[in-house]
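Some notes on the structure that comes next.
With one protein chain held back, the other chains of the complex are shown just where they sit.
First chain written, first letter: the chains are A, B, C, D and E, and each begins at residue 1.
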Amino acid sequence: MRILLGNPNTTAPITEAMATAARGVASPGTEIKAATTPFGARVIGTRTEMVIGEYACLQLMASETGDCDAAIIGASIDSALRAAREMLPIPVVGITEAALHTACLLGGRFGLVAMSARSAIVTREMVESYGLAARLAGIAPVAITPAEFVADPDAALASLAGAANLLVERDMADVVVLIGAVMAGIPARIQDRVPVPVIEGVTCAVGLAESLVRLRIAKPPGGSYGSLPARELSGVGDAIPRMFGA
Amino acid sequence: MRILLGNPNTTAPITEAMATAARGVASPGTEIKAATTPFGARVIGTRTEMVIGEYACLQLMASETGDCDAAIIGASIDSALRAAREMLPIPVVGITEAALHTACLLGGRFGLVAMSARSAIVTREMVESYGLAARLAGIAPVAITPAEFVADPDAALASLAGAANLLVERDMADVVVLIGAVMAGIPARIQDRVPVPVIEGVTCAVGLAESLVRLRIAKPPGGSYGSLPARELSGVGDAIPRMFGA
Amino acid sequence: MRILLGNPNTTAPITEAMATAARGVASPGTEIKAATTPFGARVIGTRTEMVIGEYACLQLMASETGDCDAAIIGASIDSALRAAREMLPIPVVGITEAALHTACLLGGRFGLVAMSARSAIVTREMVESYGLAARLAGIAPVAITPAEFVADPDAALASLAGAANLLVERDMADVVVLIGAVMAGIPARIQDRVPVPVIEGVTCAVGLAESLVRLRIAKPPGGSYGSLPARELSGVGDAIPRMFGA
Amino acid sequence: MRILLGNPNTTAPITEAMATAARGVASPGTEIKAATTPFGARVIGTRTEMVIGEYACLQLMASETGDCDAAIIGASIDSALRAAREMLPIPVVGITEAALHTACLLGGRFGLVAMSARSAIVTREMVESYGLAARLAGIAPVAITPAEFVADPDAALASLAGAANLLVERDMADVVVLIGAVMAGIPARIQDRVPVPVIEGVTCAVGLAESLVRLRIAKPPGGSYGSLPARELSGVGDAIPRMFGA
Amino acid sequence: MRILLGNPNTTAPITEAMATAARGVASPGTEIKAATTPFGARVIGTRTEMVIGEYACLQLMASETGDCDAAIIGASIDSALRAAREMLPIPVVGITEAALHTACLLGGRFGLVAMSARSAIVTREMVESYGLAARLAGIAPVAITPAEFVADPDAALASLAGAANLLVERDMADVVVLIGAVMAGIPARIQDRVPVPVIEGVTCAVGLAESLVRLRIAKPPGGSYGSLPARELSGVGDAIPRMFGA
Partner (left out) sequence: MRILLGNPNTTAPITEAMATAARGVASPGTEIKAATTPFGARVIGTRTEMVIGEYACLQLMASETGDCDAAIIGASIDSALRAAREMLPIPVVGITEAALHTACLLGGRFGLVAMSARSAIVTREMVESYGLAARLAGIAPVAITPAEFVADPDAALASLAGAANLLVERDMADVVVLIGAVMAGIPARIQDRVPVPVIEGVTCAVGLAESLVRLRIAKPPGGSYGSLPARELSGVGDAIPRMFGA
């Protein structure tokens, strides 16, 4: 099967890092097709950029999934997840959503490491919107910029491990989730410093997307995710309108 | 003061109807400036259109609020509310949010009349995202298209009143909220058939926006709604990028 | 319009301070009529005094609102709010309720500064009873008596600002609410030391009360806040019984 | 031991019926002392009367418990429960609170039969305020006035049994609670028509009050129910002020 | 009446300590019959042992309650509580369940002292499964092994008192519950060091069990706790199968 891994940020190197991680856990026969949005935010980090990223993601999903069996949204805020799930005839999974549900299969309550206080607040809102607040042990923000990560990766990893251990000790988390597209590949580098499972979203999303494809569920006509009726749109290009009334 | 009433749908007559309702409750000295998005969905009705509408709304808010003291988002799904609240230096209120908080000041639990089952599901998600699920008595979807409303308004009003009474009797609602931009002006036409207060969002939003302006709260630098730092964006026009790093 | 600002504590200077704050944000043409209960607690600070204050407030509301368009209950515990809302034919708003709903329009989760641990516990119960627990980031009690506030206001303000910043840093609050009738006028004195909006209830209540008046909602006959039927009461004076069966 | 059973309604016959039910389940050596408030509402049925009843109950509790080991508040709305628990040096239990916690020991979720839609709404608020919303299966209001109960008791019992069975079938309740002081003695009269346990509050409260007395817990100095400090009160008689600063 | 106090751990001395505490609060005429499981875990401390303990408890309950009016499950994790409640024709109470509901009658939110971080996590799950999460102020784990308790009881008591006070100060608990079968008899030894009531489960369970017996509720035929229908079982001995289809 072929799975689109779409990045609603314009930073292609992150797309590549995610694709590498995804390929590392994909089952034999699964192809990961990576794509990066051509417009929008370089790295989504504010609520304003989140809206831009949702629109960019939806365009990407409408344009790039024609030959795919499933799609993964490769941004911590699962940009336009619900809309893409409605719009496309194939399964769609967000990386944070995937990590949270996977964490539920590994322990009781999960702790989250977020890349800033600002994103920690948004991440909590996401957990609540997924109805998973009862599984949230706590959130520990770290403050590492991409530049700092590149400059001193050991310090960054130590900071992440410290946040993870805080979640275990203070909040009694059974599992730790590293939130963010840039976390692909990181869990294995700190797992031996943390006494509970450490996971991130991209690798979790691959397994869940494969799982959904194998269930062979046809696009439903009804419910709030049912196939799109004919509607009138203007000024949004061709890709999205083609999805309506098909 | 001047308040922008922005419609993220492309249907100008709805903008006008909302503006009329808004002007009817505005306090002396308040000017309502109405604006309609030039692109997007004619009437947002699916999750896919919701994402488009959020982006359209954010563009509208960035372009049209320069001379305003507050902004109202005139769509049932409060398009891009959180992003606009972060992006703008002035208070922003969504019409559904406004109706829900106002309902809390009039009784215990509120019932919601939605224009379709599909929008009822999305409305419930909104109530939950506002942390108000404990105040929700129930949702009653009706199925009236705009065309049907125009063709036989009496039947449509009877249908709305019936749904409102169902919420009172079955769900013990103390207040009924009519959800939707098209509900501006409707409560007064069915109130005498319903034994509890009936409200809609546009008129509620005007009072709340005025209230926030009078509190004279400066744009905060911190929190997840703090002023936007400098960020890199591409392909989104000029209006939104001007809001960053100001 | 005329709005009663009723204080269920017997301390008139607090009534005056609240009235001054209220007049500072009222819209042109709004008159604030201040009234203080003639019996009860000097400053409500225990659950026992809360019950006394509720009864005192209800007497005040029955006696003093005959010439008013709306009423504000000027005590942190929103004394007898639900009963007054049922009993009176005009809108009624409590100052803490008003601050909490206003906070929801300014950010995601709010933090609360309470004047003692004892009142912090009661305030949490109020937040839960309003169905707003999901919006509560945390509560920070300070321990300042009125005498201490008078003796060293700068120290008191510093203590309040410290508590507010704790809520921002520890609990990631987007908004801070100062709980208490004595907080009228205080936000402006500490706002520049706190990176998120700081509000209190009296000024919020004025805007919400005006907003409700402008919606022109008639007293409903039904629901749990419907007009009072005829009932038999004894030993409670004349004012309250006159409200029944009218 | 001696337990005060206090009725915050002025209707003495209900006090007597409650006392009879209470004596039927009290353990050997327990004396039930019944007392009726001399002022207030004949039968509390509105939010306004609830506030009056709370004040009346607090006066009764301050006046009549001097020779008692525990107190029971004999009104469906557990009038002034939290204040009395704070004010008195002895355990205090409300009849609805008692029934709800007892129901939790008999099954999973409980269903509630309320005497009117208006009281059903208030009862739901009570369940939520006790933190027991997750145990609530549903509420079924009946509409029987005291006069109707006297005129045709068989019809009234059939109506109550019907509501109980509705809760079992529609809401899958494991236990049914009859809400109201007038329900003392009723469960035994309908139990054979209902397939799950049917309970009411007075009999439950006796056992819980005895249980608390036998734990011999001293009045705590701290927490939000700690002993009352010295405070200034005026115009509330002598009984309540004597409870402060003791 | 006769109440079985069953210990699903194989450690008889704990059974005896619980029985002593139970007899200290039982009302005149109540006999406490103590029984210890002959197989299973010495002290249940992991999820795996919890399952073993549930099965052991069910065997004990089926074998030993024939001459009893009620049963108490004497293990912190209330082993097989729901199954025993369904299986037996008499009331059944778990010690932790009993302590939690009793705590609700003594204050607002309760704090819990658990004997390890591992058991703290499980205890939180229990509180949630009882629908009481809204009453939980916090959990404070201590790390004292039975051997350490014997070797230096004063240090252990100081540690427990410290945890209790942390719950009062940090989490604003109104009541503190010591979780665990080994806590029988401990509250009185630390109460004078803690400003709010301190309770444990065995003594609470006795009063609640007596209370349920005095309500004289017949085994219900319906609901999810209704009497057991005929079913086919194999390899589980004779005691449990005799409970089916009786």
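One rule holds in what follows: a contact is a pair of C-beta atoms (placed from the backbone, for glycine too) under 8 Å apart; a residue touches a chain by one contact, two chains touch by 3 or more.
From a predicted model like this one, the values you see are computed outputs, not experimental measurements.
Partner chains of the missing chain, restricted to those shown and counted over the full complex, are A, B, D, E. Per the touch definition above, the residue from B:A117, B:L157, B:A188 or B:A239 contacting the chain not shown is B:A117.
Among A:A181, A:L208 or A:L233, only A:L208 touches the chain left out of the display. In the full complex, chain A contacts the hidden chain through residues 25-29, 82, 85, 91, 93, 97, 101-102, 104-108, 130-135, 168, 172-175, 191, 195-197, 199, 203-204, 206-208, 210-212, 214-215, 217-218, 220-226. Seen from chain E, the chain kept out of the figure touches residues 10, 38-42, 45-52, 54-55, 58, 80, 82-83, 85-87, 117-118, 121-122, 125, 128-129, 223-226, 228-229, 231-236, 240, 243-244. Where chain D meets the omitted chain, the residues involved are 108-109, 134, 172, 174.
As a working rule, only the chains that are shown with their structure count from here on.
When the contact pairs of A-E are matched by residue number against B-C, C-D or C-E, over half are shared only with C-E.
Of all chains, the one whose mean C-alpha position sits at the greatest distance from that of chain E is B. For the touching copies chain D and chain E, the fraction of interface residue numbers used by both exceeds half; the interface is of the same-residue type. Centre-to-centre, using mean CA coordinates, chain A is 43 Å away from chain C.
Among the residues of chain C, those touching two or more other chains are numbered 82, 85, 108, 117, 121, 125, 128, 133-134, 172, 174, 223-226. Annotation, chain-chain contacts: A-B, A-C, A-E, B-C, B-D, C-D, C-E, D-E (touch as defined at the top).
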